[in-house]
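Note that this complex is displayed minus one protein chain, with the remaining chains in position.
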Amino acid sequence: MPAGAAVALTVRIQTQDFDAAAECAALTAGRADIGALVTFTGLCRDEGGTLAALELEHYPGMAEAEITRICRTAIERFGLSGITAVHRIGRIAPGANIVLVIAAAPHRHAAFDGASFVMDFLKTSAPFWKKEHRADGRAGDWVDARESDARARAAWSRQPSGG
Amino acid sequence: MPAGAAVALTVRIQTQDFDAAAECAALTAGRADIGALVTFTGLCRDEGGTLAALELEHYPGMAEAEITRICRTAIERFGLSGITAVHRIGRIAPGANIVLVIAAAPHRHAAFDGASFVMDFLKTSAPFWKKEHRADGRAGDWVDARESDARARAAWSRQPSGG
Amino acid sequence: MTRIVYFAWVRERIGKNEEQIELPAGVRTGSDLLSHLKSLGDEYAYALEHETAIRIAVDQEHVEHDEPLGSAREIALFPPMTGG
Partner (left out) sequence: MTRIVYFAWVRERIGKNEEQIELPAGVRTGSDLLSHLKSLGDEYAYALEHETAIRIAVDQEHVEHDEPLGSAREIALFPPMTGG
């Protein structure tokens, strides 16, 4: 990124759905130095029909702060032009959106690395928790943290900086 | 991906712009087994104001066939739920869209790997060529292939399969 | 008084979202806090049974169990995170 180029950072937590296209348009508006935009959208799976919905709980204040810290680290490490991150909370039905991360950069590898890095750290350190509501009406469990998410995060310490 | 789950593959080459949101909606319509959607959008940079436009030439028939081959390989390798790939041709102004790749999967690493793999192979083996139209009116050059693109492609032969 | 906040199944098992607690002088680290809370009742002992599964944030930043709590205004206890 050329020195002095603007870096755009937007972090939001909201109950309502997001509009990925509008967020992309806002991130790139008026700029012709962005060559690559990588958009990650995380959706609620129905787990083979067993899931009625997910309930997303978060730690207000810290959730925004932690995602912002992660995004700033990614912007610095990969030389990004900007990031937009939006996380939903509340009740989310199968097929619906949960999280959006958009990373913008001059070139594609920085944008891919940036979006992937933000998701790997968001999963393991942003204070959100998912509880399942089961389709059969039985009491649902809190979703367990996945060992594979911890490994994915740790892998970023072992590899040279991308970008 | 569960056995029998549908795999969606769309490949298009067109002069008109694409609508990433509409393509994402089409790819995920009626499905609740997709947990991750990674969308790559490649845009035309203005190269610090020196570029008036890019002219995109392609090899009709082979371009579609080659992108389809790349996408099928990615679907198989990463267990993707589907891919949509759209490449524009003709004159493209700075800030405008050039290429769209959407990879859908149950989990995020497969979707990230799938979209990144398709872009790395598309760059190096799909028959498209870019010519520059310069802002100062002087004759523009054909864009040179980048050594870093060849390295990025080669790296996929050295790493274990993701997904 | 220090504000202690709970989330997810820690919140459910303790049965409250938050409370104000006067921390005894001996409570210097996150581990000390967990031990102290577990002495307050069965619901705390149950919620905090597996100490390594409990994450701690001080004034909205993650800390390890052996880090000093300092002059924390707000301490949060919660399970491993599962957002995204």
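Brief remarks follow.
Letters A, B and C mark the chains as written, and numbering starts fresh at 1 in each.
Definition applied: contacts are C-beta pairs under 8 Å (C-beta built on N, C-alpha and C of every residue); 3 or more make two chains touch, one makes a residue touch a chain.
For clarity, every value in this text was computed on a predicted model and none was experimentally measured.
The chain that is not displayed touches the following shown chains in the complete assembly: B. One of B:22, B:93 or B:145 touches the chain omitted from the figure, and that residue is B:145.
Shown as candidates are B:8, B:36 or B:56; the residue that touches the absent chain is B:56. Within the set B:50, B:125 or B:148, the residue that contacts the chain not displayed is B:125.
Counting the whole complex, the residues of chain B in touch with the unshown chain are 42, 56-59, 61-63, 65-66, 87, 98-99, 119, 122-131, 142-145.
In this text, only the chains that are shown with their structure count from here on.
One finds 26 Å separating the Cα centroids of chain A and chain C. Mean C-alpha position of chain B lies 47 Å from that of chain C. Between the CA-based centres of chain A and chain B the separation comes to 21 Å, rounded to the whole angstrom.
Each of the following residues of chain A touches two or more other chains: 42, 119. For chain C, the set of residues touching two or more other chains reads 84.
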